[in-house]
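With one protein chain removed, the remaining protein chains of the complex are shown where they sit.
For clarity, chains are labelled A and B in written order, and residue numbers in each chain start from 1.
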Amino acid sequence: MLEMLSPFFHLLLFPGGLFALACGLLLKGVDRKVAARLQRRIGPPLHQPFVDLIKLWHKDSSVPETAQSRVFAWAPHVGVTGMALAALLIPIGGVYTPSGAYGDLLVLLYLLAVPAVALMIGGAASGSPFGAIGFSREMSMMLAYEGPLLLALLSVALKVGLATGGVATFSLAEIVRYQQAHGALLFDPVMWPAVVTFLFVIPANLGVVPFDIPEAESEILEGPLLEYSGKELGLFQIMSALKMVVVLGLGVTLFCPTAPGGLLLSLAWFIFKCLVLMVASVTVVRSATGRLRIDQAFSFYFKWPEALGVASLILVLTTRNFP
Amino acid sequence: MFSFLKILVRNLIQGPSTDPFPFGETFTPEGLRGRVRFDASACVGCRMCEHVCAGGAIRFEQSESELRFTLWHNSCTFCGLCQHYCKTKAIVLTEDWHLSHRQEEKYAMVEQGTVPLAPCLGCGISMIPVADELMRVAYRETNQDIDRLRRLCPDCRRKLGIKGVQRCKM
Partner (left out) sequence: MKTFLKKVAAQSPWLYRINAGSCNGCDVELATTACISRYDVERLGCKYCGSPKHADIVLITGPMTTRVKEKVLRLYAEIPDPKVTVAVGICPISCGVFRDSYAIEGPIDKYFPVDINVPGCPPRPQAIIEGIAEAISVWRTRL
């Protein structure tokens, strides 16, 4: 009986669902606070994202006349579901290891594309020209950053797979186990190009400032989110909070999933690592740069992260004989 | 290339530069043009302020017994022209900028004053009495003759003036 219930527990409470949501909103709160401090402002209180979410639940929501109303209303639900499932797959070192039946790195890679797809569907269904522009930009961005992301994931999979005698391992549990036995990949110079590639991908994947081109509020009025209001917008906020945890958690899993003993200590350590990763790859970048044009961002991703990703792949393959 | 990191670290160390207002005090620069104060006792009713007012915020209403001055802050551009042209300093722009208000008080955001008219000593017609400030601006020192002129309407003053010329026998 308990065995049957555990997937639901994992999906709804921990580590997916409520825990991931609370974690994501907390990360967003810290992000806003630290960004404000970096710009010499006081900034909102840490619980501001929670407050925003509650507020959106109290607002009216409307569907524009020109929208495909059913698709429009369902797009945020698709996004949230995808991200909740993805949160299920993120191992927390020393606390939670996803069962192989839930999925592996490849499933996670596909699920990571769901929020962008949900945004594109929502934007396209809203019937607004800004939504359509957001749609096309979101798609270009996806094309640009999925490549380097795939290369970074593949480098880790190959590294772990080759070291354990296979070809490539896409099992998240296996990757965590390998690193807990042999030390974090973060401290292996061979993996540094992959780390940097992943760091480059995070801002685009989370849609923060230099690469928030699809949701640019000052030029295309938040693009796909333009027509959303009230609860639906709240769902998109939940989605982006979950995505924050998933992407940062994935980074932690791939490169530094080691944990000290103890349940609570491990959990706190995981959140702390997510925080550090976020401040380094999101907050600092966000508060120091301005938004790029879509073609600039596109060509940037096709140059540096792509090249680094390929270099990391070659490096992993050539150094396999000298561990 | 990484000079921005230096700036960010410096910002982090220096701490927020945010003004504590609305929870605390803020600064007001000297010479800020804010809420207008009208001093009825110094007004001579020349209506120059109404003439130069860019926003059309100043209005005078003359009745039998008084001259009413009304300035609506919701139409005032705080340009300070009225203060500049008011020789007797009846209009002064203070440094009070707390002007935001609710819609109910929209038409209460006014500065009003009434200048009571006084009868002329000569003919009894009601006229705006000459303010002390104007006397100070116009004459270095006053004597009894000038003081008597104050109480007269322009017509009576002119008559008195012509008489004075005759008396001098120029």
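As a working rule, contacts are C-beta pairs under 8 Å (C-beta built on N, C-alpha and C of every residue); 3 or more make two chains touch, one makes a residue touch a chain.
Keep in mind that what you see is a predicted model, and the values were worked out from it rather than measured.
Only one residue in the set A:22, A:54 or A:317 touches the chain that does not appear here, and it is A:54. Touching the chain that is not shown, out of B:8, B:43, B:76 or B:93: B:76 (per the contact rule at the top).
Only one residue in the set A:11, A:42, A:288 or A:310 touches the chain that does not appear here, and it is A:42.
With the whole complex as reference, residues 16-19, 21-22, 26, 32, 54-56, 72-79, 97-103, 106, 109 of chain B touch the missing chain. In the full complex, chain A touches the hidden chain at residues 32, 36, 39-45, 48, 50-52, 54-55, 57-62, 216-218, 221-222, 225-230, 233.
FYI, only the chains that are shown with their structure count from here on.
Residues of chain B that touch chain A in their complex: 4-5, 7-8, 11-12, 14-18. Within the complex, the chain A residues that touch chain B are 36-43, 284, 287-288.
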